[in-house]
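Heads up, one of the protein chains got dropped from this complex, but the rest are sitting where they should.
Then we have subunit A:
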Amino acid sequence: MNAPAHPTELSRRWSSLSGIDINWKLVIPALILAEVINRTTGASTTTLLTEIIIFALFASSLNLLMSFGHMVSFGHSAYFGLGAYGFTLAVTKAGLPLEAAVLLGPLVAALGGLLFGALCVRLTEIYFAMLTLACAQITYTVLFQWYDFTGGDTGITGFMAPRFGLSGQNFASLTLAVVTLSLFALWWIVRSPLGLSIRAAGQDRFRAEALGLTVRRVQLTAFVIAAFFAGIAGMLYAVLHGSAFPDYAGLGLTLDSLIMVVLGGLNSFAGGIWGAIIYKLLGAFVPSLVHEWELVLGLILLVIVLTAPKGFAGLIARLGLDRKGGR
């Protein structure tokens, strides 16, 4: 045993022995770049940028489940939708001021995550995935059918000035700030003892249980956290467009988020962020070049899964741009 080391020396030793670190040399220029793009380009680019930022958070919340909890959810859009509707209905039905409603949206999503999650974590693997799908479809159906309350398939529009009446550029900056803080919170969770327990439960539940961990409780905690952050993303999306539609909780968005995580890179914190950037950029530019853009996307996915199963983040790590290796 070495002589007792200084606390900072100990934390330094711990960081060098655990795998996840923020590469500030990459993060700070990226944030500055986003803001520069926001301020120097036109309105359509600003809207695209805002959506990319929102989806970076949405995909990262799913990534917490997939890369760290090893829980593949086929219904993550439910919590995006609940965040959007929680916010929207708080304004339209409960008459809450916007400041309170923006908090309520993510909380509704977290509550939904608690309710559905408690059911889903009773199962594992594909059965877990199918149950998350069922829960999301229930959410979608309720939003779609309950005309009196949710407006059904016509959604809810015109209840507020989009973006709180902010200019597109200012709202993009606000979104960037909220999402950056949220991602930082997610990263903090992943690095914390809670995050270590989520990863432990995901990687070997029997080992974790034998050590004294109640795996279902850990998984439920992860599920609620993921739902909460998906809810923030959904709420931001509803504010951006000043509307909410059942499709926010639909299969399409679930699929989008899954593709983003795989594109961006499984088992990497940055995977969700990279995925959102790449997927949204492809979706914005490829359709103007090729009519069947889904075909192009399919081919790209095929190539990624076959040649770079760790996605874009894995590629970055291989190029040595991420010093800690693709975690």
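Assume contacts are C-beta pairs under 8 Å (C-beta built on N, C-alpha and C of every residue); 3 or more make two chains touch, one makes a residue touch a chain; residues count from 1.
Basically, contacts and distances are computed from a predicted model.
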- Identity of the absent chain, which is to be given by its UniProt protein name, from "Branched-chain amino acid transport system ATP-binding protein", "Oxidoreductase", "Cytochrome b/b6 domain-containing protein" or "Succinate dehydrogenase hydrophobic membrane anchor subunit": "Branched-chain amino acid transport system ATP-binding protein"
- Contact with the hidden chain (one of A:57, A:172 or A:218): A:218
- Item | Options A:72, A:107, A:138 or A:194, residue touching the unrepresented chain | A:194
- Message: Using the touch definition from the top, which of A:210, A:306 or A:319 touches the missing chain?
- Response: A:210
- Item | Touch residues of subunit A, complete complex, unshown partner | 1-2, 4, 7, 10-11, 13-14, 16-19, 188-189, 191-194, 196-197, 199-200, 203-204, 206-215, 218, 221, 267
